[in-house]
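Apart from one protein chain that is not included, each protein chain of the complex appears where it belongs.
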Amino acid sequence: MSKLVFLVPLFPLLGFLVNGLGRKSMSKTMISVVGSGAILASFVVSLVLFFDVKANGGSVTTLFNFIEANSFKIPFAFQVDQLSSLFLLIITGIGFLIHLYSSAYMHEEEPQHFGRYFSYLNLFVFSMLLLVLGANYVIMFIGWEGVGLCSYLLIGFWFKNNNYNYAARKAFVMNRIGDLGFLLAVFWLLFKLGTATYGDVFAADNLSKLSSFDITAITLLLFVGAMGKSAQIPLYTWLPDAMAGPTPVSALIHAATMVTAGIYMIARSNILYTMAPATQTVVAVIGLATAIFAATIALKQNDIKKVLAYSTVSQLGYMFLGLGVGAYTGAVFHVMTHAFFKALLFLGAGSVIHAMHHEQDIRKMGGLKKYMPITHLTFLLACLAIAGIPPFSGFFSKDEILTASYSANPLYYYIGVAGALMTAFYMFRLYTLTFLGKFRGTHEQEHHVHESPWQMTFPLIILAILSVIGGLVGIPEVFAENAHSLEHFLAPIFAESAKIAEHHHLEKSQEYLMMGGSTAAIIIVIIFAVNSYKKYQATEEENAGVSKVLENKWYVDELYDAVIVNPLNALAGFFKNIIEKSGIDGLVNGVGRLVGYGSRQLRLLQSGQVGNYILIMVLAMVVFFLIWFNDVSIVQFFNKIF
Amino acid sequence: MNAIIVSALLGVVMMFSGIMFKNKTTYTAIAVAGLLFLLVANLLNSYGIYVIHVDTHFLLNFEQFGMFFNSIAIAATLIYVLLSGKAIEKMGVSVADHYALIFFVLCGVSILSSFNGLLMLFLGIEIMSIPLYILTGADKRNLKSNEASLKYFLMGAFSTGIMLMGITLIYGGTGSFTLGIDKSLSAGGLIPRTSFLEIAGLILLFVSMCFKVSAAPFHFWTPDVYDGAPGVFTSFMATIVKAAGFIAFVRLFDQHTAALGPSWRLLLGFVIVATLLIGNITAVFQQSVKRMLAYSSIAQAGFMLFALYGANDMAKEGILLYASAYCLATIGIFSVLIKMKDYTFDGFNGLAKTQPVLALATTICLLSLAGIPLTAGFFAKYYMLASVVKAGGSLGIVVIAVLFAAVSVYYYFRVIQAMYFKDGDAEASDVTTGYKVGLLLLSAFIILTGLFPSIILGWFYF
Amino acid sequence: MSTTEILFFLLSALAVFSAIMVLVSKNPVHSVLWLIAVFFAISGHYILLNAQFLAIVNLIVYAGAIMVLFLFVIMLMNLNAETEPQKHIWMKFAGAISGGCFLLMLVSLTRQAVEMGGRNAISGGNIGLIKNLGKALFSDYVVPFEITSVLFLSAMVGAVVIGKK
Amino acid sequence: MIPVSLILIPLITGLVTFFLKEAKTAKAWSLFASLVILAVTVTGIFFLPATNLFYDTPWLSEIGSRFSLVTDGMGKMLCLLTAVSFPVIFIATYKNDYKNPGSFYGLMLLAQAGLMGVFVASDALLFYFFWELALIPVYFLCSLWGGERRIAVTFKFFIYTFIGSLLMLVGILYLYYQTPDHSFALQSFYNLKLSIGSERFIFWLFFIAFAIKMPVFPFHTWQPDAYEQSPTSVTMVMSGVMVKMGIFAAIRWLLPIFPNASMQFANIIIILSVTGMLYASLIAIRQDDIKRLVAYSSIAHIGLMCAAIFTHNKTGMEGVMIQMFNHGVNVIGLWIVADVIEQQLGTRKFSELGGLAQKAPTLAILLVVMAFANIALPLTNAFIGEFLMFNGLFSYNIWMAAAAGVSVILAAVYTLNMVQKVLYGNTVATTENATEISGNVKWILVVLVIIVIALGVYPQPMINLTNDTVNAILYNH
Partner (left out) sequence: MPIQYYIYLCLTLFSIGIIGVLTRRNAIIVFMCVELMLNAVNLLLVAFSKMHHSVGLGAEGATSQAGIDGQLFVFFIMVVAAAEVSVGLAIIVMMYRNTHSVDINFLNRLKN
């Protein structure tokens, strides 16, 4: 069965090649069929694999030896186990839906760009699958940078607009910073263990070779990689800018799949993290900080996609919180549910933007409820899911993380809940401004507003269903014993960590209390948000004070420019203009000038006067005698010098 | 012995041919024939066949080294006459006499390559120098030529005085004029038994030889004389005569070098560095190619002095190789130079367009002078450095030498740049096909020697 | 103090004095005359050293031929004290100093040359006589003797080449 | 026999080319010659028995130098690189016109002969010969067909490298007289046991020569000017192949002969190289000229190789080996693009370019691939080399690896900057009527891209090709 695994990435690769090479010749329908079909095919294969794994465990398939150097050997191998197969389903499934969606969303593009778009998208899926399937860190790194590349290409998809290009560049470079950390971690592993294959690295005897310092360093470096990829403080600023890309791209890459690569990677190496409590604390704190920080920014954004972007960042923060407190299952669970509802949100937003002719400012929307019922309904469900209203999927996953964080450190819990409340607030602010109230856009916009075609609504519906029921795979213990099927499914992956980590269960009463409390609070916040924005009128007056700061995202970009970018540029200029020209090259040329100068001086010796010539000769003779008869002292003198 | 006798007789022949024939080309023809004959005679000599057998009473000593150098010198002169014969004919009225003087110089050269004892050294040097004073002044109407001639003469006479004083002191110290017999010297450097008079004499002798080979700080006459003298004769002076000076120098000192000990090495080191410095650095800023070549000849002298520093078989082979490589290259360049309208660097601008063959030949000659591999010049320099390293001399001086070699590239390549990369219409007067062919053969030979130096060195072991 | 010694010192004094006069006298003609005086003194030394042949040759060749030639040229150009160019005083000074240094060097060397101690240039012996010199010249030294002819030839040719209008 | 033919074919064909006056014939002839050489190389390396890879005959018996050629793994790979790059260059610049083309292509082929010689010579003096023979044609090429500042710039480059090689000559001489049997043979150099003092001294004589050639940080200033001023096809030779001479020589002539010294000074050199990497990358960020940018980025890459050599780590060494080839391919690809742009639009300045992606999508795609190869994206060939080299560097010193890693980030910055400024955004005056690239360039670039990807996905053959050298260098001493 698992021999089929190579098919999974193969289909998207083929799709990429076909679309990429044939984009000029093929028709749009053809292109979309090929693009989506490829993903569908691999989704099918993934399903097969999934059940295979469910039935009889994971397996590793080696295709060929990628690098076989002196000190180590890196096979090009795929590993299919519970974790990866789950991710396979998410990627290919949601991937397929989004491809389908795109075929309508991108329809105005001229054929060759349309083809380019789909080839990029396929390439992305391919790299993402490599990332997930790779049986060692190097293959994962290939996918890791591959998705970075695709994200670069897709963010800058409309390359005529230079701001988009800058956003793309920013995304790639920030990812590169993270990648360096990842790479160093890999080197560290190879240096210490001579292998980067999961199976070997996590083997007990190899782990015993690593000092606790090694593990801490490796995990930290890996986490740096995760920061870059999953947009955590301090490397998160690229994600909001990445919204420059087409909306489906944001849905697929910057919500559902790529940004969760960091979580996948940490979940994959959970044993290492469990063995490095220090790192875990770092992860938890940074995750929490990101969650709350991004949430505050999201409160005041007016671009529909920006809001979603920051909410993504914040949700990713929650996942890292979960990883940090050892709730690996919870994190993965949240990845899954988040993939559902966040993709849904983005697609809904896309459908709105599509309807509004690329208007993204929510202050200019409103009252779309009656024009686009499906979009509205699905969007609402998604909002409820992300806000964490039971029994929607978001509730279970978020609750699991929060509970775990409480048992780790109550403070985490309280901050987390605060973040959750903010989430509820800004989501419903967004919802209200978009769909409720009355229309605030221009007239001909109002004229054209319409529900999107089926290729767009169908994915919405599917995702809506998923985000409603998706949570049921992880019903907490408190409701029913062994109802948490996901946990059981993933158990083998986290078995080792589970052994090490200490378990302390809260008694049920407290858990009920926490759930109830948080849910109640969230509902209150929602009502408040809806009420306060139902009657919203676009006003010109500037925000002031805190809200201004929030609107400007805490001025973080400006801070980075001032602290890192500009000084670096200045340094580069200094090197280019001063050191290089005057310094080093000046030195080289200086030698030449010295020779020229000496030449001009020595020529004067040739005075043309016989008398002087002979005078010098005579003096030279005298000097010769002196040299000859004082040779010893002179030799000593030279020996002193040299 | 053959070389000495025949060249002297040929000198006389040229004198009388001046009376008999009026056509100038005839003189060149006779000279060429004579040189060929001279070459043959000298080769025969090295196979032990003599025109007349003379008992030299150990005043002359014919060894392969000297014989071989004679052949080189004569061959070089032959090439010189073939390439620059026209120019010699143009120079003044008494062409035949000039040829005669050239032959007398060759006589002196062949004495210097075989002298055994200071007396013959002295005579050889004088026989070589006196005709040169005349040749330098051959362009009688030209004030520069006169001035050069007078300068050369005065300083030459002065250095003769110095040399004689040196010889005298040596004689006083050792009681003989013959070389290398004084055991107190070869016993190893400055031991008390060594006569101070002799040391003083050797130093003075060294000084005068340095003067002859234009080693700093006794080089001052060189730029002025080479610059002032008519181009044709400059090329003769700068090549064959200078090489002969070096041969004499080496033959004079090579036994002593070991004996004279560290102070000798020190002194020589100073002279070498000074020569390289002055020659190379001063050449950098010259505007006239002729004068640049004068300075470069000083620089080359600095390299040739390594033969004395090394003073081993390597050095002896090397000096021969160097002499031939240097002579060929310089003769080639001068033969082109004297055809140019103006002698400055700009005068060469764009020669590659107007006269590609000349440009190519000049380039190869310059590369050879610069010691670029694949040319004879490389192995010449290589042998010099190798002899020093082999003799266990200090690497420092070798490094200095190569750095100066790099400097030399600077001014040699200025000519190449002018010819190839700069735009201009340099024209060369009366360039015949024969001349071109000759140049090409010359450059071909230079390249060949650069690939297989054994072409020349092989002779050395016959 | 024997007569030879007295003569030696007299002649030396004469030689050095006249030599200095060659330098200092403004008029070239006087310089020539003083130089001739030097040559005479030196010939005197030769005689003291019993080298009669050289003494005579010295007088004939130098004092006779060469100096007359000089005198002749000077007359030809009618150089005299007025036309005589003078070097800058500092140049003279430098020249004198460096020459002096040179002299000092060699003298000091001679003083260190211990092996010269107690060795004399005797006036006895007869190698200076024409008979012996002639024998040696035409037996052992015949080759250089012949070769000098080349020297004269070249000098002659040269003089002609240069002298021709 | 193979190595001899590798030297002789370009030599003879080159000399013939001088006499071809017609541009078309000269181009066709030289292209044909280079293809023949490629064929010979491939057959010789992959198909003929290894005995053909050695050649030895007396040359200068009187000074103990033999005309002996040995093609070990590294030699094979670099010969392959040389043989591949020349046809590529000829095809890519086939449309360019040079005044008196005969001499141009003749000199190119002569340079190729010299390069081949350097890579196969196993006799010190012979090596020195070819070292210069490779330099001189390039000097004339640059000075005759280069940009307006060509003469001064090229002259500086020439003198600079010439000083280096002269110092090396002194070193060679010294070693020669240290050898018991007075021979220049590489093997007898390897067997030398030098006193530590002299080893230190001579080491630097050699290293400076190679450092100038590579070039390593403080000796690099000739390079950007030379690359900028010389005609692009020559720049390709210089940066694609000639700089490898330095690396090659350092591996073959430095490490084994001076084991102790190279151990002792490794830290200095590695620090220099890493400094150079950061320095060059930073400067590259501020460049406005494609050629200068590529020049500086190439300095950075070379710095990494140099550092990896002196880690004395096998993995790192393997990385250097394969990277020598990859860097050659990638940088030639970039130069081709630069040349196309310059030929078509008459400028290389970013500030005067933009929006080419709309006009020439194919060019855009190819350039993007080359650019990402330049920043060592996985599945491109450069990734393999840099991955291995970083491994070596890491096991030498973690902080060095980290510092060097920063330059990888900077590489992304400047390369993407170039891509963006050239391809993206709206078209400007110069690029208004730009057109798609012509067939020959397109196909040659496609070939290069295929090589890039293929070696990036399956590098193992390349790594195995040079195993013998790596073992010999690191474990026999």
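Order as written gives the chain letters A, B, C and D; numbering starts at 1 within each chain.
Everything that follows uses one rule, which is that a contact is a pair of C-beta atoms (placed from the backbone, for glycine too) under 8 Å apart; a residue touches a chain by one contact, two chains touch by 3 or more.
Predicted model, so just to flag it, every value in this text is computed and none were measured.
Within the entire complex, contacts from the absent chain reach the displayed chains A, B, C. Only one of the listed residues, B:E89, B:D224 or B:E317, touches the absent chain: B:D224. Looking at B:F153, B:F246 or B:F348, the residue that reaches the missing chain in the full complex is B:F153.
Summarising the interface, chain A meets the missing chain with residues 603-604, 606-611, 614-615, 618. In the full complex, chain B contacts the hidden chain through residues 119, 122-123, 126, 130, 133-134, 137, 140-141, 143-144, 146-151, 153-154, 157-158, 160-161, 164-165, 167-168, 171-172, 175-177, 223-224, 227-228. Contact residues of chain C toward the unshown chain are 4-5, 8, 12, 15-16, 19-20, 22-23, 28, 31-32, 35, 38-39, 42, 45-46, 48-51, 53-54, 57-58, 61-62, 65-66, 69-70, 73-74, 76-77, 79, 84-87, 91-92, 94-96, 98-100, 102-103, 106-107, 110-111, 116, 118-125, 127-128, 132-133, 136-137, 141, 144, 148, 151-152, 154-156, 158-159, 162-163.
Here is the rule we use: only the chains that are shown with their structure count from here on.
Counting C-beta pairs in contact across B-C and across A-D gives the higher total for A-D. Our note on geometry: chain A versus chain D, Cα centroid distance of 37 Å, whole angstroms.
Annotation: 72 Å between the Cα-based centres of chain C and chain D. We define each chain's centre as the mean of its Cα atoms; on that basis chain A and chain C are separated by 103 Å.
Counting partners per residue, chain B has 199-200, 410 as the residues that reach two or more other chains. The set of chain A residues touching two or more other chains comprises 621, 625. In the complex of the two chains, the chain D residues touching chain A come out as 156, 160, 218, 220-222, 279, 282-283, 285-287, 314-315, 318-319, 355, 357-358, 361, 372, 377-379, 384, 387-388, 390-391, 394-395, 398, 401-402, 405-406, 408-409, 412-413, 416-417, 420, 423-426, 458-460, 463, 470. The touching residues of chain A, counted against chain D in their complex, run 64-72, 112, 138, 141-142, 145-146, 149, 152, 156, 159-160, 162, 165-166, 169, 172-173, 176-177, 180, 183-184, 187-188, 190-191, 568-569, 571-573, 575-576, 579-580, 584-585, 588-589, 592. Residues of chain D touching chain B in their complex: 59-63, 128-129, 132-133, 136, 140, 143-144, 150-151, 155, 158-159, 162-163, 166-167, 169-170, 173-174, 176-177, 201, 205.
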